[in-house]
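Inspection log for the structure reproduced underneath, given as structure tokens.
Shown here: the complex without one of its protein chains, the others still in place.
Right, chain A next:
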Amino acid sequence: MLHPFRAVLSSSRPVLALAACMAFHAPAPARATDAASPGGTLLYLEKQPHKNLYPPAGGFYPNGGILAQITDRLTWQNTDTLKIEPWIATGWSVNADSTVFTFTLRPGVTFSDGTPVDAAAVALNYDTFGKGNRALHLPPSEVINNYERSEVIDPLTVRFYFSKPSPGFLQGTSVIGSGLVSPASLRRPLDEWGDARHVIGSGPFVVRDEVPGKSVDLVTRPDYAWGPEQLAPQGPSRLAGVRIIVVPEDSIRIGAFIAGQADFARAVEAYDEEQIIRHGDTIYAASTRGVNNSVVFRPDNPLVADPRVRLALLHATDRPDILRTLYSPNYPLARSVIAADAQGFVDHAADLTYDPALAGRLLDEAGWTMAPDGWRRRNGVALALAVHEALPQPQSRSMLVLLAQQWRRVGVRLTILSGSPAMTVLDNLNPAVTPLFHAEVGRADPDVIKSAFYPTNRNVLLQKGGQSRHVEHFVDPELNGLLDQVASDTDPATRLADLARVQADILAKGYSIPIFEEPQVYAGSARVHDMRFEAVGRPVFYRTWLARP
């Protein structure tokens, strides 16, 4: 069953095979590079257009892919050690209970509109990201908790005050959502941040032009001299610029890349990796170090309110089979709620075994008995669940189809829904319609687990107290208490211990079935050198250079 399944999924292959049958010598590829400039322009194929470049919206990869080139942050998270290192801030101090943070800024840094990156500008950025701006519709950033106010000590010293201990804030200053932008940009209402030309950062590249939904042209800033130390030398980029072109259709994006029409491409599916490597190009699988690609339950729905049912479905899931069938070695099997290279990871592999016999016993105990037709019922009601395909997740639909086949064997029905974006949003807010949700959140800080599960954040379990008005009663004060602690523990060791308790709690209650550690997979041609990624897998073209074709 493995091969036919793959063949159906691989949209570009049958045609490529057809093309390969025709013996025709290929001339040298036409490259869209700027021959006049020393470094050339790197052509980057994106899967989706950016939506909004307000930095806190940078979690969406197409947004983050632009923000990572045009903005700098106060700090840089070392991609090897995950330590926080200086960037625009040359140093900082934190008080004992993590409520006051003082940053010293690097002198001479300017935004591309010429205004200085000084304490006042940084304070304005954090006031906006920390509290939002209602008049301009700018929401607060999910990585900044308990923010109270800023204080400009002198032109190069800025201090931030928090109402509660906020140990995650320092790492929060390094993430894509904390990109610094000029005061002129911060005066724009949220709507205007859709136009990339409105977003003025201090980064190594500057937006020159955009065609909405189609392309963004970035040019190198020649006077840039303040890159993070890990990416030294800190001078301007060696590229002349980066041209980002949106090609939503997978077979065209990957086909054009392989045909040599572009230098770099995002969102390479596992089934295309082999032909890219065979062609002599490079696959970059960047870890996202956050909450794993998982199927989570909404216990407000009575069908999955019983932890035995949720645990039964966890054990009815043959995760290695899913990985073998659909994914590549770049997709490591999940061993906990968070990735193995995330901070505070605890190995729970023993709790995540495939054991259909155990699944059957748990379902029997919960009162769901197998009917003669092969489906489980309780009081005449079938155990029939539904989940929406999650378009941002790699091969979400195929993964869920395979899951449905596996659950079918223990008598549980899973229907995969798809619909318009509005339909998906509405259904996913209603636990009665979607007792399951396909989720993933990337961020290299223990706070990421709170981002995913806390009711007023992404609320993947749909607890009471979040955005949904359909939740009747489900709330887990114990889990939320632990999440609060993770977000406010000032002692790093205590914080990691609490994070361990959160992972154990989520898995013991069967809230989540972690499937794999989600990578961001890119393809780069042989002429792309020194490609880097920030801590959660967004491309950083700052150090990149192109060999002559």
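Everything below uses one rule, namely that contacts are C-beta pairs under 8 Å (C-beta built on N, C-alpha and C of every residue); 3 or more make two chains touch, one makes a residue touch a chain; residues count from 1.
Just so we're on the same page, contacts and distances are computed from a predicted model.
The chain that is not shown carries the UniProt protein name "ABC transporter permease", picked from "Sarcosine oxidase subunit delta", "4Fe-4S dicluster domain-containing protein", "ABC transporter permease" or "Aspartyl/glutamyl-tRNA(Asn/Gln) amidotransferase subunit B".
Touch with the chain omitted from the figure is made, among A:T434, A:N457 or A:S512, by A:N457. Listed residues A:V211, A:A349, A:A371 or A:A526: the one in touch with the omitted chain is A:V211. Touching the missing chain, out of A:D97, A:D154 or A:E249, is residue A:E249. Note on the undisplayed chain: of the listed residues A:L231, A:A340, A:L426 or A:L496, the one touching it is A:L426.
From the options A:S93, A:T353, A:T369 or A:Q467, the residue with contact to the chain not on display is A:Q467. Summarising the interface, chain A meets the missing chain with residues 12, 15-16, 18-20, 22, 24, 26-30, 32, 43, 45, 51-52, 56-57, 59-60, 132, 134, 137, 139-142, 190-195, 211-215, 243, 245-249, 251-253, 255-256, 258-262, 420-423, 425-426, 429, 451, 456-460, 466-467, 469.
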